[in-house]
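Note that this complex is displayed minus one protein chain, with the remaining chains in position.
Each chain gets a letter, A and B, in the order it is written, and its residues are counted from 1.
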Amino acid sequence: MPKLHLQSRDILWGALVCALALLPLIPGLIGNSFRAHVIILVLLYASMAQSWNIVSGYAGQTSFGHSVFFGIGAYGAGMAVVTYGLTPWPGFLAGSVMAALVAVLISWPCFRLSGHYFAIATFAIVEIFNRLFMVWDWVGGALGLDYPILPDGWVNFVWSETKVGFFYGALALFVLIFGIVRYIETHRLGYYLRAVREGQETAESLGVNSTAVKLAAMAFSAFLAALCGGFFVQYNYRVDPPMVMSLDVSMRFVLITILGGVGNFWGPLLGAMILIPLQEYSRAYLTILGSGVDLVIFGLIIMLMMIKQPKGIMGFIEAWQARSRERAAAKEGV
Amino acid sequence: MKSRKLIAVFSVFVMALALWVPNAPAADKVLKIGVIFPLTGPVATAGQRCVAAVETAAEVINNAHPEFNVPLAAQEGILGGTKIQLVVADHQGKPDVGKSEAERLFNQEGVWAIIGSYNSAVTKPASAVAERMKRIFLSGCSSSAALTERGFNYFFRFAPTDKTESHEFVEYIQWLNQNQNAGIKTIGLIYENTEFGKHAADEGKAAAKDAGFEVVADVPFNPGATNLNSEVQTLKAKNPDAVFGACLGGDYTLWVRTMKQMNWLPKAALNYCTGYQDPKIAQQLGPDGDFFMGGTGYSPEIGAKYMPDVAAVEKIYSAKVGGVPFDSDAIQEAVALLVLAQAIEKAGALDVEKVAQILRSETFDSPLSLGGKVAFGPGGQNMKATSIITQLHGGKYMPVYPESYAEMAATVPMTPWDKR
Partner (left out) sequence: MDTFAQVVLDGLLTGMLYALVAAGLSLIWGVMDIIHFAHGEFLMVAMYLSFWLGFLAGVDPIVSWIASGVFLFLLGALAYRLVISRCIGKSAMPPLLATFGLSLFLKNLCMNRFSPNFRILQDTLLQGKTFMIGGVVVGLPQLATGIFSLVMLGALFYLIKKTRLGWAIQATAMDREAAELMGIHTDRIYLLVFGLGGACVGIAGGLMTSYLAVHPEVGSLFGLIAFLIVALGGFGSIHGALAAALIIGLVEALAGFYIAPVFKYVAVFAIYLVVVMVRPRGLFGW
């Protein structure tokens, strides 16, 4: 029986979730506004990044292939609604299970590769999936799948009058994924994952089956990424391969986590909180400066970040804490 | 513990930042219209031209231009002085971005209607946003026939669809066989494998098969290709008599040049109005671009003859886009704003239901449209949309079909590369 360790971190976590859950009660905050859109995207992208974090942060296998799982999840929901005329719910489940299966099947051979060879292999897999989905008529091919106009509500998981439904959907996803990662982090799988990251041979010598551990992490990660994909397609009423299954999308998983702090529980949330508002507001309000200015600034910020603090925002925070601790120690010394 | 608190404080701070939105105060007597096009990404050129076209139309409406023979040009603004203010947004060619930008324009910027968004793949979700909110969405040139088969009430599209164009192509080939003894029996398709290309090709295939032509080559390719060797090689091996093409920008030049290199040409090459009708591309290809044909809704040559009032307006547009004339896509976006303004003027008030009703039921004068009229059928398709087939001769788009517009008989078969 694992004992329940209630740490201050969990309390903070609980408080954050409660605060978020109460947000729609503030009149005019969510409604159908652009800021609601930004908040939903922050929650969604934080969840996506966290799912990536399981494999690439905790287990140290840098994957550029997560858009494949995201895309399979998106197609699961999209096909349930568009092709079969059902509600998206069975699609969420089917897509996620499928994604986990595919993840295990393609990662098994790939885990033999190390470092950059693994990274490039994941690139190649994304490109292959993208191009196959582009010509595969059963999933809509290059034409994509477009949602008909459906009544609002939880059954169809679409809302148009207000974004409160999507907000709670995103929040549920966020709580689920962060909760699972929090659980993994403090339980056996989490320790195994970190052991594998720090040194595969050492981990093996301690009796950890590193392949099984990595595969389990990949399956979890893909399952959760696919759920995010399902949400994404519901939110956008449309799915086609470039939207969900491309290197572009894969890079979002990576960038957000790295920007926030890789291998860290809060990293994905911090990264999404910086990156998504930056992306959305700069696109919305900087177009007057001519095309592409937002992405120019974005590129500069990424470069600066990597120069100043490669550990991401968590790195800044840790450095700051270390300094204040030193100061406190110095004061005591006096 | 202190560290947790820091994280909490930091999170709250950033969230607060995220919630801060500058809300521009709306000035009196201004009607905001949203304009969503791809201003970055692979088709940004086309998107920027579309924006310039809408801006041109707004200038014509907002300022007194009695010298233009265009509705609403003589007066200042609409509804007795209300000026049109455009709010421009970039969808980067991505449907998800287009959808959220449409929402932002309606909810945040308070635009009254939206014009957009070039890529049919983006127009679909973006116009679904408008439809759900019961707001008007106008699309100048998105060409997917599916857009107007959705039964939307607030969606209107001005350009002819790929379906219409496909039928026109096939009809023209039959006409060529009869009148110019072209002997075209087989058809090949080359298209970029995107929503646009695939859709055009499907329509082309269906139309060709219905008319009894044999489709011998079906060649999709990935846009932004490093080379088109295999694609052209495949065409050459199957040797279709006529080729329907849907290639954009750089891919179009690459396609033409690769065919030149492989020394192969079909008897006739008909293009959906894209790479072919981009005046810059025709200029860049020089003589290599000649004898290709395609659907065209506007070119300066056609304009001079059938749309005499365009030239004056075109000057405003050309100044914005570095000297190029209107193209068939961009001009439709200008038409969209002009027709919307006329409908509002007729309704006499900014009442969405009333304006939509007028758009659905009335016929509008449109000197910027080939045919001069705009009227919408069910689903919002412009029933008066006309496109004629032109052939490039010395960089000029010469109308060759239908006969009523034809300036010359087309050179069919195309002059082979070694005889040019």
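Descriptive notes on the structure:
Here, contacts are C-beta pairs under 8 Å (C-beta built on N, C-alpha and C of every residue); 3 or more make two chains touch, one makes a residue touch a chain.
This structure is a prediction, so every number in the text was calculated from the model and none was measured.
Screening B:Q284, B:S318, B:Q357 or B:T386 for touch with the missing chain picks out B:Q284. Shown as candidates are B:A145, B:V219 or B:A282; the residue that touches the absent chain is B:V219. Interface note for the absent chain: among A:I125, A:A195 or A:M218, the touching residue is A:I125. The chain not displayed touches chain A at residues 62, 109, 112-117, 119-121, 123-125, 127-128, 131-132, 134-135, 247, 251, 254-255, 258, 262, 290-293, 295-296, 298-303, 305-307, 310. Hidden from this view is one chain, which touches chain B at 40-45, 48, 193, 219-222, 224-227, 229-231, 233-234, 237, 249-250, 253-254, 257, 260-263, 280-281, 284, 286, 288, 322.
What we mean here is this: only the chains that are shown with their structure count from here on.
Against chain A, the residues of chain B that register as touching in their complex are 1-4, 6-8, 10-11, 14-15, 17-19, 21-22, 39-40, 44, 48, 88-90, 92, 94-97, 99-101, 103-104, 107-108, 121, 124-125, 128-129, 131-133, 146, 150, 193-195, 197-199, 220, 222.
Only residues 8-9, 12, 15-16, 29, 31-35, 37-39, 42, 131, 134-135, 141-144, 146-149, 160, 232, 235-238, 240, 242-243, 266, 269-270, 273-274, 276-277, 280-281, 283-285, 287-288, 291-292, 295, 317, 320-321, 324 of chain A touch chain B when the two sit together in their complex.
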